[in-house]
Structure formats: structure tokens, C-alpha cells
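After the C-alpha cells below, expect a handful of questions from me.
A single protein chain has been omitted; all remaining protein chains appear in their positions.
Here is chain A:
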Amino acid sequence: MEKEIAIKARNISKTFHISEDSHNTVKHRLFNLFNPPRSREVPALKSLSLEIKKGECIGLLGRNGSGKSTLVKLLAGVYPTDSGYVNIKGSTMLMNLGVGMSHELTARENIYVSGSVLGLKIKEVDALFDKIVSFAELEEFIDTKIKFFSSGMVARLGFSIAVNAGADVMFLDEIFAVGDAKFQEKAVKVFESSWIEGRTVILVSHSMETIRQYCHRAAYMKKGELKYFGDTGTAIDMYLADNQ
């Protein structure tokens, strides 16, 4: 059975140029015209290709600094790639801790803005509104600016928007570290429910349990290279071996 391809990446790579002194002003650039800033190149991601089919849940494994987050940002189109291309079908959403929201806006406004950015119409957000608020357990703080929220509350709101509004392709970067034990339980339950069906999910996590349970395939990364992409169990074994 041939499924539609949701994400197709060909030979993508990314190198960060980290300059040691900040050439961040016109003045500084003019005065140092013949003395260009020394910059260090950090190859975050070496040439890499992958294809993810629609409706798949992919686990992404690797130690800190292995390029997981960079890969996710490249795939989501947040960073431009240095080489190659990424093709994505549908709207995308990248989620990690408490993001995609303005701290100057209230919870209500953030829900509408995020919902709209994710491709929903105002009426659809209206319909989902109560569900989002009650899932995030923020009924009393709807019209409070989220800068007055605790980090846990912000993260819960972000998670709730992502779960209820959702995009076609979701990148979830370490989201299970959100909230207290009770909320975490609820968050994991989402994956058990039918929510995951029909969506393409890329899950970055250090929780082997979650990945083993919900991911159809998994990728293992090391030092900016994709070492393995395929069977979930094999990827987890490789990751655990690397951690020894």
C-alpha cells in the first residue's frame, strides 16, 4: 500500500556561523571592513535525506547536540536550509516548551492567534475554545496576559492549543516535560486516543517508553548525521548503546 508522502527532504544540511565578536551594527561593520569577524563554523547537520509518509509517527532520537532540534526546525521551515530542499504538504506546527505565543497577549488572544496561524477559521476556533481552555485547566485565567502565567501554565496552554487545533504536520520537541504528573498523564493519553490518527507527527523525546509505544518508525542521530532510520526498536537500541 503506497501512502502519500507528507515530508520529503533531499540532501539538506545546515552549518551555523558563530562569530566571536558581535558585528551587529553598521558602525562596527564599517570600522572593521578589512578585518572581517572571525567566525567558527558549527556543522549542525550534515547532508541528510528522508521521507515521511502521511499519518506516520516518527520518533527522533539522539544525544544532546546531535542535531535533532536543528533537523526539526529545518523540516518545519523555520530555518532555511544551506543545501537541498524540503517539501511539506499542509500546515506545520513546531512545539516545544511554551512557544508560539506572545507574552503580551492574553490566553484568549493567544488561542485565537495560534488557531488562526494553524489554519483554522475564527468560527472553528470559537467552537474549539472551551475545549482548549478546559484541557489546559486555565478557566480562571482566560483574560490574563500570559506573561503573568507560570511557565507550567504557559506550557499547558501551548500543548492544549497544539492538541486541539493541531496542524497537518506536527513537530513535537520534548513536550512531555510539561506540567505536573497529572497533566503529563493527560498529555500521554492524547497519544493513545485517536488524535494521532491521520496526522503526521515527528516526536523528539528522551523517553524511550513513549517512542517505543507510539512511533511507527524512528530515526537515530549522532553528531549531525542520520545514522539510522527505520525500525523503532533498532533505533532505540542504537541510542541506548551510544549512551553507555
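Points worth noting:
The working rule: a contact is a pair of C-beta atoms (placed from the backbone, for glycine too) under 8 Å apart; a residue touches a chain by one contact, two chains touch by 3 or more; residues count from 1.
The rule we apply is simple: contacts and distances are computed from a predicted model.
Look at the chain that isn't drawn here: its UniProt entry, checked against "Glutamate synthase alpha subunit C-terminal domain-containing protein", "Tol-Pal system protein TolB", "Sulfite reductase" or "Transport permease protein", names it "Transport permease protein". Although one chain is not drawn, the whole complex shows that of A:Gly55, A:Gly84 or A:Gly100 it is A:Gly100 that touches it.
Across the entire complex, the residue among A:Tyr112, A:Tyr214 or A:Tyr228 in touch with the chain not shown is A:Tyr112.
Of A:Ala6, A:Leu45 or A:Ala76, it is A:Ala76 that touches the chain left out of the display. Although one chain is not shown, part of chain A still touches it, namely residues 16, 24-27, 29, 73, 76-80, 88, 91-95, 99-102, 104-105, 108-109, 112-113, 116-122, 126, 129, 167.
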